[in-house]
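Every protein chain of the complex appears in place save one, which is left out.
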Amino acid sequence: MVNNICKNIQHVRLYKPLVWNITNQVVMNNTANALLAIGALPIMSHEKAEFEDLANIANVLVVNIGTMDDALFESTKIACSEISAIAKPWVLDPVGAGASKFRTSKALDLLKMRPTVVRGNASEIMALANAGISQSKGVDSYHHSSEALASGKFLADKFQTIVCISGAVDFIICGSEITSIKNGHQLMTQVTGLGCTATALIGAFVSVNDHFYEAAVTAVALLSVVGELAEKRASGPGTLQTNILDLLYSITEKEFLTNLKKDSYESA
Amino acid sequence: MVNNICKNIQHVRLYKPLVWNITNQVVMNNTANALLAIGALPIMSHEKAEFEDLANIANVLVVNIGTMDDALFESTKIACSEISAIAKPWVLDPVGAGASKFRTSKALDLLKMRPTVVRGNASEIMALANAGISQSKGVDSYHHSSEALASGKFLADKFQTIVCISGAVDFIICGSEITSIKNGHQLMTQVTGLGCTATALIGAFVSVNDHFYEAAVTAVALLSVVGELAEKRASGPGTLQTNILDLLYSITEKEFLTNLKKDSYESA
Partner (left out) sequence: MVNNICKNIQHVRLYKPLVWNITNQVVMNNTANALLAIGALPIMSHEKAEFEDLANIANVLVVNIGTMDDALFESTKIACSEISAIAKPWVLDPVGAGASKFRTSKALDLLKMRPTVVRGNASEIMALANAGISQSKGVDSYHHSSEALASGKFLADKFQTIVCISGAVDFIICGSEITSIKNGHQLMTQVTGLGCTATALIGAFVSVNDHFYEAAVTAVALLSVVGELAEKRASGPGTLQTNILDLLYSITEKEFLTNLKKDSYESA
C-alpha cells in the first residue's frame, strides 16, 4: 500500500479535485488552506439553491457539524442526499458528538445516511457507538484512540462505512481491516481544527481514488507525518499551523516514506 | 497578587477549562487557537437546542457581538440566562458598541444581564456608559483608555461587574480598585481580534479562579506581556499573530514576571 499512498498524493496534486465543504465557522479558513496546500480546490456553500449544481461539479462533499444549527442541519441532509444520489463520496466529521444530545443525535442522523468515511476523536466515536444502541450518555471525557477501537469497529460494521479515529495513534477501520498510524505530535492538539483538516483531506483523497480505505489511510498518514515534521521546526502552536500548511504543499515522497510509521492488520 | 497571577496561568494549563464561545465570525479561528494555546478547550455554538447541555459542561461562557444579528442576539440572551442560572461566570465583549445604535443597544441589554466581566476598548466603554444614562451618541472616535476610566467606573458600579478597558494602557476596574497594565505594543492594533482574544482569555481565567478581579487582571496582563514579547520577534502583523500563539503556549513564569508592568491603586 505504501507505493499507492505516494501515488495518491500525486493524484490530488495532478487532478485538483473540487471539494465541497459544509463545515464549521471556526475552521473554514484553515480547511480551505489545507485543501489548497495539497493541490485540491475548496468550495464552501450552505445555500440549498445551489446544491444540485455543486453536487454536479464537486468531486466530493465534506460535512462537519462543529457549529451546526437546526436550519443548517436540514440543508446538510439535502446536500448528502444530492451527492449520494449521483454516487459521489462524502465524508462526515461529527465534531462534539457526545458534548450535547443535539450533536450526538444530528451526527447519528447523518451517519445513517451512510457517509463514505466518518472521522472523529475517540470520545466522538464512542459517543456515536453508544448512541447507536442506546440513549446518548452526554459528554465523554477524553479517551485514548485505542479505547475507541471497539466502538469504531461497531460503527464501521453497522453503517458499512470506513471509520477513522484520531489520537496519539490514528486508526482507520474498514471491515475487518485496521491500519494504525503512529505519527503526529502532542502539540497538534493545541491547534484548532486539525481534526477537521484531516476530514477535509480524507475528502480530497477519496475523490481521486475508488479504493476508499487506501485513500483514507493516505490522508490520515499525510497529515500525521506532516504534523510531526512541522513540529520539529515550530516554536509553538502558531508556527506549527503555518509549518503544516507549508509542508502539506512541499513534502516529498522520500520525506513522507522515511517518517511514516504505519501498521496494518486484521481485527479479531 | 503577582504570585497568584503565575498560579492562575498554571491553573488554566492544568485544569483545561471548557470555554463556550458565542462569538463573531471574524475571530472564531484565532479565539479558538488562543484558548488552546493557554491550555483551555474552546467550543463554539449558537444552536439553542444544545445550550442547556453546554451550560452544564462548560466552565464559562464568552459572548462577543462582533457580527451579531437579531436572531443570534435572541439566542445569546438565552445562553446568558442558562449559564447565570447555574451560577457560572460569563464575559461580554461589546464589539463596536457606539458604531451603531443596534450594537450599543444590544450590548447594553446584555450588560443588564450582569456579566462577570465586560471588556472593550475606550470608545466601546464610553458608548455604553453614555447609553446607560441617555441615548446613544452614535460612533465614537478613538480615545485613549485613560479617557474611558470614568465611564468604566460608572459601568462597574451600575452593573456590579468588572470592567476591562484595553488600550496602550489596559485598565481593570472592580469596585474602587483599579489595576493598570502598561505592556503591549502598538502593532497589536493591526492584528484583528486581539481584543476578542483578551475577552476569551478572561473567560478562561475566571472559570478557574473565584477571585474574578485577579483572574481578569491575569488574562489582560498575560496577553499584553505576550504581545510585547511577540512583537520583538515579529516583522509585521502576520508574524506577530503567529508569535502571540507561540508565546501564549510557551511563556515561562520568569519571562512573564520580568516584563510585567502592573500597578494597582484605589480610585477616588
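For reference, chains read A and B in written order, and residue numbers begin at 1 within each chain.
Note that in this section a contact is a pair of C-beta atoms (placed from the backbone, for glycine too) under 8 Å apart; a residue touches a chain by one contact, two chains touch by 3 or more.
Everything quoted here is computed from the prediction, not taken from an experiment.
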Contact residue for the chain not shown (choose from B:46, B:103 or B:119): B:103
Chain not shown: contacting residue from B:12, B:38, B:55 or B:68: B:68
Selected from A:5, A:28, A:92 or A:225 as touching the chain missing from the view: A:28
Contact set of chain B toward the excluded chain (per top definition): 24-30, 66-70, 96, 99-103, 138-139, 189-193, 234-239, 241-242
Absent-chain interface as seen on chain A, which is shown: 25, 28-29, 32-33, 36-37, 39, 42-47, 49-50, 53-54, 57, 241-250
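The working rule: only the chains that are shown with their structure count from here on.
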Cα-superposition angle relating the copies chain B and chain A, to nearest 5°: 120
Gap in Å, rounded to a whole number, between the CA centres of chain B and chain A: 33
